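All protein chains but one are shown in place.
The first chain written gets the first letter, and so on, giving A, B and C; residue counts start at 1 in each chain.
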Amino acid sequence: MLNVGLLGAGRIGAVHANAIQSHPDSTLIAVSDVVSDNAQKLATQYHCDMRNTDDIINDPAINAVLIATSTDTHADLIEAATAAGKAVFCEKPVDLSLSRARACLDATADKAARIMLGFNRRFDPSFAALQRAVKAGEIGKPELLSITSFDPAPPPVAYVKVSGGLFRDMMIHDFDMANFVMGDLPESITAVGSSLVDPAIGEAGDVDTAVATLRYADGRIAVIQNSRRASYGYDQRLEVLGSQGQLQVKNVAENTLVKSTTDGIQSANPLHFFLERYMPAYHAEWTAFVTSVSNGTDAPVNLNDGVNALILAEAATQSVQSGLPSSVASI
Amino acid sequence: MLNVGLLGAGRIGAVHANAIQSHPDSTLIAVSDVVSDNAQKLATQYHCDMRNTDDIINDPAINAVLIATSTDTHADLIEAATAAGKAVFCEKPVDLSLSRARACLDATADKAARIMLGFNRRFDPSFAALQRAVKAGEIGKPELLSITSFDPAPPPVAYVKVSGGLFRDMMIHDFDMANFVMGDLPESITAVGSSLVDPAIGEAGDVDTAVATLRYADGRIAVIQNSRRASYGYDQRLEVLGSQGQLQVKNVAENTLVKSTTDGIQSANPLHFFLERYMPAYHAEWTAFVTSVSNGTDAPVNLNDGVNALILAEAATQSVQSGLPSSVASI
Amino acid sequence: MLNVGLLGAGRIGAVHANAIQSHPDSTLIAVSDVVSDNAQKLATQYHCDMRNTDDIINDPAINAVLIATSTDTHADLIEAATAAGKAVFCEKPVDLSLSRARACLDATADKAARIMLGFNRRFDPSFAALQRAVKAGEIGKPELLSITSFDPAPPPVAYVKVSGGLFRDMMIHDFDMANFVMGDLPESITAVGSSLVDPAIGEAGDVDTAVATLRYADGRIAVIQNSRRASYGYDQRLEVLGSQGQLQVKNVAENTLVKSTTDGIQSANPLHFFLERYMPAYHAEWTAFVTSVSNGTDAPVNLNDGVNALILAEAATQSVQSGLPSSVASI
Partner (left out) sequence: MLNVGLLGAGRIGAVHANAIQSHPDSTLIAVSDVVSDNAQKLATQYHCDMRNTDDIINDPAINAVLIATSTDTHADLIEAATAAGKAVFCEKPVDLSLSRARACLDATADKAARIMLGFNRRFDPSFAALQRAVKAGEIGKPELLSITSFDPAPPPVAYVKVSGGLFRDMMIHDFDMANFVMGDLPESITAVGSSLVDPAIGEAGDVDTAVATLRYADGRIAVIQNSRRASYGYDQRLEVLGSQGQLQVKNVAENTLVKSTTDGIQSANPLHFFLERYMPAYHAEWTAFVTSVSNGTDAPVNLNDGVNALILAEAATQSVQSGLPSSVASI
C-alpha cells in the first residue's frame, strides 16, 4: 500500500484525492492546503489527517507526495520532497520560467526516475492508444500530425496576464502531445496568432487564436491549432497521417443520445472542459505512478518532458512576435 | 453527511463502496460480508469498520443501508433494514419469485418512499436523457420502441440453471427500460426464443436468443431483442420513434481512436460489459438516492418498479412456452 | 450494345431511362407510355423513338424490354415480352395477387433465367455488401436479423386502399431483404400492427405501424419494424447478429456537413425518400441485368423471389388479423 500525502486541496487536489482513494494500492494519509477549510473538507470525506506541508514532507510513514499547489510553488516542493526521499507526482507545469524548470531538473537529476509530471493527456485512453499504435508501427512512419485544441471559453483577462501567454499556458499541452507522438523535438516552429475572441486579450499582449507549424529534421510536419473559444465545448482532437494509414482521436461526447427530427440529426456536445474530458486520464496517470513506484521503474513522464514542452512554447512565442520561423536549438 | 452501512462486499459491493466514498455528502461507516476477507479489504481501503450485518442494521448512527448481497437475501434484508428505520438502497432484483417480491412490496408499503431499487440503467446519462426528452414531448407521442441488449458472452450453464431464465435474468432490465420510457405496462407480450449460442443452455430449458413484442392498450408497440453473445462486446442500444421524431441511445466505445488503412476505418469496441458500461450510472443512482434521502422526496425507482418488471418477465416466459401472446393483466 | 425498349415513362421510367443511357453497353431505342407526353419527353431528351408498346415488344432490333408501367399490367407484359423473345427487366411487384404472380411464374418457367425483377434494394451498395459479407461467413452464422424501414410520411388514403395493405405494399421490400440475407424462408410469422399515424388508414382497414417476427426452422429469428411516418426522413437500416460478429447498414445522409453549436452537434437528415436513397441501386441493378444478359447467366433476382416475398406478406397479413402466428407453409 502506497501511503500518500497530498499538498494542495483545491479543485484539482480534490480530483487527485479521489484518484488516490479509488486505487486499491494507494491510500491518502494526510492533506495540506494554505486554505485550511479545503484541506479539512478532504480530510473529513476521506477519513484522513489535515496537516501542514512540512509535516507531510517529513513524515517517514508517507511514501509519496502529490503536489497540487499553485504553479509558483511546484519547483520548490519537488526539490524538497525529493530531498526528503519521497516519490513525487507533480501537477504540470514545472514552472512558467524555462530557466527555473531547467534548474529544478538539474537539482533532482539523481532522482529523476521517481519524479512524475502530470501531463495527464498522455494517459487519456484514446491518446494513449494512439501513441501506442504509432509506436507499434500500425500506420507506418508518422509523417503529418495535426492537433486541434479549443477551449470552450476564454479565461478572465486577469488570468491571461499572469498565464505566460497562450503558448505557455494552453498550447503547452499540445507541444507535449507532439513530443509524445512524434518521439522527437522539431527543428523549427512557425507560429501565427491573433486576438479574435476577446480584444482585451490582445490589449494584454496575448493572442487567443493561433496556429503553430513544427518542422522536424527529417521533413515531417506537425500543425497545432488553438482557440480560446469553441462555443460547442472543449474540442480535443488529434490526427496523424502515416505512410500506411491514419490515426485519429475524436472528441468524447457527454452522452450517446441522438435526436432525429425535421431539423436534422442532433447529438450531444463534447464533454465541457478538462475535468470532465480528462477524468479517466487523472485516474490512469495515478495508476501509472503507483505502478512505477511499486515496481521501481522510471516515471513515465518526467521533468525533462516538462522542460521540452516549455522550449517549444518559448520558440512559438518568439515566432509569433518576429513573424519568422524560430529555431528550436537556439532556445 | 449520510452515514452508510454496506451489506455485501463482493464485486458489486466494491463498486458501491467507491460511489459512497466519492460522493461529498455520504460516507461509508461499516461493511459486512459472509466472506470476511472481502469486507476487510474494503474496510482497509476506505478507512471504515468491518462488522456483521445485524450490527450495521441496528446501529443508530447509520442512516442508510446499501444491500449488495446475494439475490435470495434481498427481500429479507429490505424488510429488516426498513423496520430498523433505515433508508434502503437495494441492488436489483427484489427477488426471483414474483410472489416474494409482491410480499416484500406489501410489507414495506408504508416506507416505500425511502426504499430505492437499483435499476441502474435508468441513471445512465444517455438513457436518462432519452427518457427526459420523451417525457418533455421532444419527439411528440412515442409510438414504437426498440431495445437491443446483447451480452458479450453467455454465463456458465450452472448460473443459467439458477437464474430464473433469460427473461427474468437478462431481459428484465429491458422490461424495466420499456416501463420507464413508455410510462405504462403493455397489455400483451409475444415472445419467441431459441437456443443458438450454447446447446447446453437449451438443454437446461432456457433460451439464449429472444425477441419480445409488447403491445400497449393504445396501440403502441415495443420490441426487445436479446442475445447472450455479441462477440464485439456489450451491445446496449435503444431507440424510440415518435410522432415528431426519433431518439436513439448508441453504444459507448472504449475510446475514440479511429484507425484508417486500406482495410477500412476501424474504431473501438463498445465498453466490454456492464461494470464498464454502467459505471457512471452506478455513481448517478447513488447521487439520486442521497438526494432523495436528504430532501425527503420519493425514491426515484422503487419496489413497485421491480414487481412490474417481474410481471413482464413472467408473461414473456409463458409466451415463449405456449407459442401464443400472453396477457399481462392475467399475471 | 443492348438495344432496350422502355415501357412506361413516368417517374420511375425516367429513372430507368437515365440508367439505360448512362450504361456504356446499353442504349435506349424506343419508349412507350399511355400518356404520350411522358414518352415524348424522354424520347426528346435521349434522342430515341416514341412508339406504342406492341411495336416495341415485336421489334426484332430490340433485345430487352424494361417494364415500368402500372403494377396491374406487369404480369401480362412479362408474359408477352418473354414470348416475343426479349430479355425482361420488370419493376416490382409481379402482381398484388399471389395467385396471379404464381401463374406468371409458371407461364414463363422456361425463360426464368432471362427475367429479372427489380428488387432494387438488393443492389444498394451497402445492402449488397452486407449480404456478400454474410454469405462469405464474415460474422459466422447469422442468427438474429433486424430490419428498420420507415417512410418519411404516409401515402394518401386513396392509395392505401388499393395498395394491398402495409405488408404487401411496404414491408414486402423487407421480406425480400430477409429472404436475401437469411437465404431461406421462415417457418412462421407473427405480426402486430396499429394505426397510429393516420386514423383514416385504420378506418380503411390497414395499419401504419407494424412489427413482424419471423422464426426459421433452425431457430434463427428476424424482426422487421415498419412505420409510415419518420418525420426526419426515410429510415432504411438493417442489422444482423452472427455467431462471430455483427453487420449493420446505416442510413445515407443528404450530405456530410456537421454543425456544432451550444445546441449540440447537428448533421444532415437521411436522404428523403426512395428515389434519392436508392438511386445508386437503380443504376447497379441495371448493370447487373446488362451483365447477366450479355453473359447469358441467370438473372440475379427473379420471379420466384417476387412470389416468396408475397408469401410472407400474405402470412403477416393473416397474423395481424388473427392475433396468432401464421405458418408460412400453409400459404
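Some points to look at:
Here, contacts are C-beta pairs under 8 Å (C-beta built on N, C-alpha and C of every residue); 3 or more make two chains touch, one makes a residue touch a chain.
Bear in mind the structure is a predicted one, so any value in this text is a computation, not a measurement.
Remark: the omitted chain is touched by one listed residue; of B:58, B:71 or B:269 this is B:269.
Contact with the chain that does not appear here is found for just one residue of C:139, C:160 or C:328, C:139. Only one residue from B:231, B:244, B:304 or B:327 touches the chain missing from this view: B:231.
Here the missing chain is touched by one residue of C:3, C:27 or C:327, and it is C:27.
Touching the missing chain, out of A:148, A:255 or A:292, is residue A:148.
Only one residue in the set C:36, C:248 or C:321 touches the chain that does not appear here, and it is C:248. Contact between subunit C and the absent chain runs through residues 18, 21-22, 24, 27, 41, 45-48, 125-126, 129-130, 133, 138-139, 244-252, 254-262, 268.
Interface residues of subunit A facing the missing partner chain: 141, 143-144, 146, 148, 150, 190, 192, 194-197, 209-211, 213, 215, 219-221, 223, 225, 227, 229-232, 235, 241, 243-246, 323-325. What subunit B contributes to its contact with the hidden chain is residues 230-233, 253, 260-269.
We adopt the following convention: only the chains that are shown with their structure count from here on.
Here B is the chain whose Cα centre lies closest to the centre of all protein Cα atoms.
One inter-chain figure worth recording: subunit A and subunit C are separated by 56 Å, centre to centre, where each centre is the mean of the chain's CA atoms.
For the pair subunit B and subunit C, the distance between C-alpha centroids works out to 42 Å.
Residue numbers of subunit B whose C-beta contacts span two or more other chains: 244-246.
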